[in-house]
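In what follows, a structure is listed as structure tokens, so that the remarks can point back to it.
Yeah, one chain of the complex is gone here, protein chain that is, but the others are all in their spots.
We just call them A and B in the order they show up, numbering each chain from 1.
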Amino acid sequence: MPLGAYLTLAALVFAIGLFGVLTRRNAVGILLGIELMLNAVNINLVAFGRFHADLTGVMFTLFTIAITVAEVAVGLAIVIVIFRVRRTVDADHLDLLRG
Amino acid sequence: MTPRVGSATLALVVLGLPFASFLLLAVVRPLRRSAPAAAAVSIAAVLGSLLAALLTMRGAAARAAQQSPSTTWSWIPGDGGPMATVGVMVDDLSMTMLLLVTLVSFLVQVYSWAYLHDEPRTSLGRYYAYHSLFAFSMLGLVLAPTFLQMFVFWELVGLCSYLLIGYWYDRPSAARAAVKAFWITKLGDLGFVAGIVMLWSATGTFDFWTLFQMGSQGTLPIETLPLIMFLIYLGAVGKSAQFPLHVWLPDAMEGPTPVSALIHAATMVTAGVFLVTRAFPLFLLTPDLLTLVAWVGAFTALLAASMACVESDIKRVLAYSTVSQLGYMMAAAGAAAPEAGFLHLVAHGVFKALLFLGAGVVIHVFHTNDVFRMGGLRGRPWIWLPFVIGTLALSGVWPLPGFFTKEAILAGVFDARLGLPFAMLSVAAFLTAFYMFRVVCLAFFAPPHHAGQAHHHVPGAMTGVGWLLAALTLAMGLRQVVGGHHETGGPGWLPWFSLALAGGGILLAWAMYQRRAIDPARVARALGPIGWMASRRYGLDALFGGLYRGVLLALARLIGWLDRYLVDGVLNVLSAWTLRAGDRLRRLQTGQPQDYVYGVALGTLLLFVLAQWGLR
Partner (left out) sequence: MLAFAGVAVVLLASSLGVVLTPNLFHAVLYLAVALVATGVVFLLLDAPFLFAVQLLLYAGGVVAIVVFAIMLTERLVGASIRHASRYLVNGALVSAAVFVGVVAFLVQMPAAGPRPPWPGELTVMVGRALVGAFAIPFELLGVLLVIALIGALYFARSEG
């Protein structure tokens, strides 16, 4: 399969993930969308690495996966704290930054 | 007479002492709030200046005719030498003026201490501060070696006049009079500044001595000179109350009487005459303008004298008298006899100050300015004698100085073949004697208005100063008699003629107001329309008032409207829009995280578009 196919696939998944981030009301749901976006990025990286025979792509992906896991952990911890404080994880109610 | 030059350092001392006094009083508030301290500082400063002026006069050395009497320092730099300089010009003219200004200032300040005794203590400090500033300004004016410096001090003097006329600023009439004086003289000043700027653009210099040299060598650009000198003369018209800009001087009597004595008799109003005398070598180059000056001067003399005849306020009479005498001085200058005019300036300064201060005494006694409410002072010669001496001097009676100077002026005008001005000046002389003795008869010798009111004690300072000035007047006259006054020219019958004018006026006044032999009311009816017009000041005040309200205030209102609605309006609109925009933009910050993600996504899309554009 040509490089372009992988890249297009990744772009699609990214767009779907973005859609999820923009529309989901539950905070955990938003995090799921973010996961999808990160996945798409990984596909991109590996595809480029493979088609240029460059190890950097693969290494980058490896590190990205590790960091993503850490990010999910911290993010969910924050969500749990918000739930404890405000008794809701509905994104519509989390508007303390309102100007 | 050989020209002389005085010490520049001493001149600076004369100038600096009142300035230092003003600074001290302006800056050190406790000093100003304590009236005795303020008066002491100011009087001491002006006394020091007087002594320095005397020393300058005594120590003056002869100079060559080619040598400049100015000492200047560079002020505004320009290419090819400084554009403007500051300094002092200490020649005979300015040394005489220094003496006059410091002497009269000193006497008036001492007199003021007694006259204004009932003033609140804190106001008096302000009064003396203004006096110090005025002394500094007037001295700077007479010492100025350039038109520009003279103009700066000219304006300062005008400011001091405003401040002192409006000293009792809570009186509406005083405030109005101060503003009126300021505006009318400002009209003249417009001409003055236009004239000196045109002169500078034509010649490249403001300096008197340089201009005089250029004039004598014929290198002055002659074509525009009449216009330039006319514009400069306009400044003198305003400041020295020539027709038609004389209307401010009678109203300026709202100020305290010592102020009137100083500024509106002896010093500030003479600035215009001084200007003409100082710049006379330039005026000589425009003989037509000089003729105009003489005509305007003579007309002013007659006009003011006529208005003085129908006034009942003693200060107003003296004010009109000053206007009239200023007309005399200008007429002399216009007749190419500036020395005669200047001599009259000095003599008039002394005896007019005497008259004003004497008027202050009777005002103090009767608590009114109205001569018809005065009288019954025949038995107190120490009050009326100085005033009568002053009156005789003003009327031009031998052997007092007024006789000699007036005769010199009449001679000069006669020699210049100015027929109608000569006639006008003669009639004015007659009227001068008449209205002054009218005042004397009514205020001093008439039966008292209310019996028993004339026992008020007069402070010694006031009468003492009056006697001093009277003695000075007598001395000046006697000096002329003994020293033999220089040739005045004119026909041999002139001295007798002027004496006859004076005598006739005095006689008529005595007959009308002392003996009641001629009824004043019948005379008034006989001269009907003139009298009516005179008492209404010939409508000139109304004219200026109408112009002021109609033109100036309307213009001010228009500009105010423009300022509020256009200038401020633009700014207010901009700020209102900014606030509204900010308010609207604020709604972007919803606090919802997903909205921010929208923002990021839209920004990214924008970057895509820009990148695509860049790829082309």
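The rule is simple: contacts are C-beta pairs under 8 Å (C-beta built on N, C-alpha and C of every residue); 3 or more make two chains touch, one makes a residue touch a chain.
Predicted, not measured: the structure shown is a model, and the values here were computed from it.
Engineer: Would you mind spotting which of B:2, B:217 or B:612 touches the chain that isn't drawn?
Structural biologist: B:612
Engineer: Since one chain has been left out of the picture, which residues of chain A touch it in the full complex?
Structural biologist: 1-9, 11-20, 22-29, 31-33, 35-36, 39, 42-43, 46-47, 49-53, 55, 58-59, 61-63, 65-74, 76-81, 83-84, 89-90
Engineer: Touching the absent chain: which residues on chain B qualify?
Structural biologist: 598, 601-602, 604-605, 608-609, 611-612, 615
To be clear about the criterion, only the chains that are shown with their structure count from here on.
Engineer: Averaging over Cα atoms per chain, report the distance between chain A and chain B in Å.
Structural biologist: Taking the mean C-alpha position of each chain, the two centres sit 89 Å apart.
Engineer: If you look only at chain B, which of its residues touch chain A in the complex?
Structural biologist: That would be residues 586, 588-594, 597-598, 601 of chain B.
Engineer: Tell me, which parts of chain A touch chain B in their complex?
Structural biologist: Residue list for chain A touching chain B: 18, 21-23, 30, 91-92, 94-99.
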